[in-house]
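Removed: one protein chain of the complex. Kept in place: all other protein chains.
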Amino acid sequence: MKKLKIGIVGLGRLGKVHAANIAYKISNAELTAACSIVPAELEYAKAELGVADVYADYKEMLAKADIDAVVIVTTSSEHCWQIEAALDAGKHVFSEKPLGVDVAQCKQAEAAVERHPDRTFMLGFMRRYDASYAYAKKKIDAGEIGTPYLVKATGIDPEAAVQGAIRFAKTSGGIFLDMAIHDIDLMRWFLGSEATEVYAMGATFKHPEFKEAGDDETGVAVYKFENGAMGITHVGRTAPHGYHVETEIVGTEGTIRISAVPEKNLARLYNANGVCTECVQGFPERFADAYLAEMEEFVRCALEGRQPGVSVYDGTKSTLIGYATTEAWKTGKAVKIG
Amino acid sequence: MKKLKIGIVGLGRLGKVHAANIAYKISNAELTAACSIVPAELEYAKAELGVADVYADYKEMLAKADIDAVVIVTTSSEHCWQIEAALDAGKHVFSEKPLGVDVAQCKQAEAAVERHPDRTFMLGFMRRYDASYAYAKKKIDAGEIGTPYLVKATGIDPEAAVQGAIRFAKTSGGIFLDMAIHDIDLMRWFLGSEATEVYAMGATFKHPEFKEAGDDETGVAVYKFENGAMGITHVGRTAPHGYHVETEIVGTEGTIRISAVPEKNLARLYNANGVCTECVQGFPERFADAYLAEMEEFVRCALEGRQPGVSVYDGTKSTLIGYATTEAWKTGKAVKIG
Amino acid sequence: MKKLKIGIVGLGRLGKVHAANIAYKISNAELTAACSIVPAELEYAKAELGVADVYADYKEMLAKADIDAVVIVTTSSEHCWQIEAALDAGKHVFSEKPLGVDVAQCKQAEAAVERHPDRTFMLGFMRRYDASYAYAKKKIDAGEIGTPYLVKATGIDPEAAVQGAIRFAKTSGGIFLDMAIHDIDLMRWFLGSEATEVYAMGATFKHPEFKEAGDDETGVAVYKFENGAMGITHVGRTAPHGYHVETEIVGTEGTIRISAVPEKNLARLYNANGVCTECVQGFPERFADAYLAEMEEFVRCALEGRQPGVSVYDGTKSTLIGYATTEAWKTGKAVKIG
Partner (left out) sequence: MKKLKIGIVGLGRLGKVHAANIAYKISNAELTAACSIVPAELEYAKAELGVADVYADYKEMLAKADIDAVVIVTTSSEHCWQIEAALDAGKHVFSEKPLGVDVAQCKQAEAAVERHPDRTFMLGFMRRYDASYAYAKKKIDAGEIGTPYLVKATGIDPEAAVQGAIRFAKTSGGIFLDMAIHDIDLMRWFLGSEATEVYAMGATFKHPEFKEAGDDETGVAVYKFENGAMGITHVGRTAPHGYHVETEIVGTEGTIRISAVPEKNLARLYNANGVCTECVQGFPERFADAYLAEMEEFVRCALEGRQPGVSVYDGTKSTLIGYATTEAWKTGKAVKIG
């Protein structure tokens, strides 16, 4: 069996998820190198992932490691140059979202991807690889809801994790850039059209720290699309019941709604609280299978010389829309996109 | 508008429900008399229901009151002779379930009904008049689930009401006679066939008082029917989440399941317990509309000279099956019915 | 029993619902007169409702009929002057929503109500009397979801009824005035604050007739409230599954969502389509109990000399917001309210 040799850069919370998938769950992939500026993460790579070949310097890994591909799970601001460097070094590249923190960066990544059409590039919009989202897309493409014309997207992190969000409130770029990027990608994907205008607002009722940091704990934005369709996003940080990602696609002949109840599993509890469904508690739990499925697809694409469904341009577009949303939220005015 | 003048006998918990429906919610009915051996109930009739004409003696009410019909909500053991007396006095009769406490009594009531074919007689199997059950019957009669061949019925009273059940454990006739009569009626109604054999068992894990009284807090029985169909009932006293009545009708082309979640209303709570549905807390809440609908139907039948869908024979049959179930439970053996 | 004598004006689809409730289901109310400019409706009143005292002229009914109260179910543009005339004639008044078709009219009604503080005035925001909405309000007032800060409201008429909407598209005032008034009232009610700004958009993908009439078949609007809270409404005409009214109230400690599945009843069908819930098919079905409950409350208020929870000012406010929403939709700009 031909195996794809992969070096990972960044071994934080999500980096560990990707690394474990590559090391233990994808038989035609091998985690042969790891890079991090955090020494503890390199120790982790050695001890827990069995990766002997570790680097503190990314360019050194590119130059020396026995790898066919790079998986980038670093801070958003590092993605684009790391993508470019890896592609120029002849590696296939998987990068976590967002593509970049500004459009100029994204364009630089686009240029690198275009210079290396024989290298696979994939952006980590893992929701597209979740069984329920993929099912919805298939149904829509088969015409089962007619023409989709409205996407209503909700993404709320659990209250249990709010302290982390508060700590990063000043540097996160604001709630829309930090939280809405997946919803923005899904709206574009399901509607098959590009957003042209956005109006947005925010509110902070539970944790004033967000407001003090110039952020909001909840955001609402509405979008107009080129083809006349519409979008609504509601993002937040304080869901008491867990990690709430819900998406509804309204079409002329039907509607598909995904995870109105973000159930942990198929068990229902009948007790003094009524009939209750326990909920998933974070993105690693909700999208565990999707993170695996997207990486399997990346590996297959790289081994077979294909490009995946998510392109570098999806990254640029969603970043562009994220910035326009942030501007709309900050100014209180409708903002034209693009 | 022609109005049916009604005298009620028995003003306990359920009697009050029927009385209020007749007095306030059914415009072509009038509550003109009330009878009870409990003085406080007669006071209630005067003060709360505006009924001036009250009686301590049932036969006196039949003889003197200005009534076209009688609604019987007394202790089960009184039903049959009260039915007979009312019919013989020329009144239409609505009686709460069960028809009687033994088959001989039931036969006496049957004879009285047969003597007065021009009088309306109705037994209070109100579930048949619940919107969901009536909908299921209509779907089944329309062939939407093919031939129904298995009914799975569950009826559990709320733990919150268990002390009352414990008090009556010695005199209730046992859990199956006390709790399963509606489920038995529904099985017969949905399957369109008669039960021929029953096997039953019980258990008491939470309140030993039931066992001490010769009863059980939970019962399970399985039935064979003449046409080869099958039935399962699960009755109990200790549902922590509320009043749980659930019925599933399995057919060759589909299944209909009614109230797997005995929801109080359409609201769902998303909070630290997950996503929860609060449940109904008792039969008056769950079947409020059904109690009204059956009484409206009784009034219409009486005014129009019709007989309702529930006959006196349904009462005898369900009593017969209830006794056979009790025998099966007590002996641990399968018991032939009829 | 003291009975409230009521005259109804307008016996269209909803008028018939109110009339039947008054005539047959509310024992302390009596339908003693009816008025309509449509002769067939007066025939209906005589034949079906047993109302002998009928009028083609509203003022004549006010002058001559034996009535304590008037129930107004006429065209929106007639509401305000009819309210004023009835109050000035000493009658209690129940009026269907909207209060009026412009703010000047509403102010006229307000003045009339203020002139007659001893007369009960009630506006038909029946959703507030629906069991699920009333339950949500009670939970919210009890603090169970903390501070509510976002209401997401959806109201979509069934595709099955779309031809009627198309016929009235030119004269309805547009989708927001026609469809969003209940949602606007609910947002104000649940948030306990007034809307200050609105941004809106619309789309027409299925029935171009709406666009041709200057209307849209779907509308989306977002609101800012005085206290910093936010609102989203999604209204439409073309739900294939039935009549979809769904409302979510998001608070700092929890969320309440009402009828994400607009179930017809508690039955679930397991068949070749999967596990399906049949849906309600229109407002008379969904809100049958709420229409009855609000009328019962109106009757009680009038008999007891009280005012109900819904005031004339709720009518003015919701009309004002409805107009601002329409302006936002037409201009594509955010509009300040009030």
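Going in written order, the chains are labelled A, B and C, and every chain counts its residues from 1.
Keep in mind that, in the parts below, a contact is a pair of C-beta atoms (placed from the backbone, for glycine too) under 8 Å apart; a residue touches a chain by one contact, two chains touch by 3 or more.
As the structure is a computational prediction, the values presented were derived from the model and not from experiment.
**Q** Which one, A:4, A:123 or A:136, makes contact with the chain that was left out?
**A** Of all options in A:4, A:123 or A:136, contact with the hidden chain holds for A:136.
**Q** Going by the contact rule already stated, which one of B:20, B:222, B:272 or B:288 would touch the omitted chain in the full complex?
**A** Missing-chain contact among the listed residues: B:222.
**Q** For the chain not shown, which residue from B:20, B:232 or B:272 touches it across the whole complex?
**A** The single option touching the absent chain is B:232.
**Q** Where the complex has a chain not shown, which of B:91, B:182 or B:241 is the residue touching it?
**A** Here the residue in touch with the unshown chain is B:241.
**Q** In terms of residues, what is the contact footprint of the unshown chain on chain C?
**A** Its contact residues with the unshown chain are 239-242, 244, 261-264, 268-279.
**Q** Can you list where chain A touches the absent chain?
**A** 1, 23-28, 50, 131-132, 135-136, 139, 144-145, 253-260, 263-272
**Q** Go through chain B and note every residue touching the omitted chain.
**A** Against the left-out chain, chain B lists 146-147, 149-150, 152, 199, 201, 203-206, 218, 220, 222, 224, 228-230, 232, 234, 236, 238-241, 250, 252-255, 257, 260, 332-334.
The rule is simple: only the chains that are shown with their structure count from here on.
**Q** Any idea which chain sits dead centre by C-alpha averages?
**A** Taking the mean of C-alpha atoms per chain, the most central one is C.
**Q** If I average the CA coordinates per chain, which chain comes out farthest from chain A?
**A** The most distant chain relative to chain A turns out to be B.
**Q** Could you give the separation in Å between the centres of chain A and chain C, each centre being the mean of its C-alpha atoms?
**A** Inter-chain centre distance comes to 42 Å.
**Q** Cα centroid separation between chain B and chain C, in whole Å?
**A** 37
**Q** Nearest whole angstrom, what separates the Cα centre of chain A from the Cα centre of chain B?
**A** 56
**Q** Which positions in chain A are in touch with at least two other chains?
**A** 239-241, in rising order.
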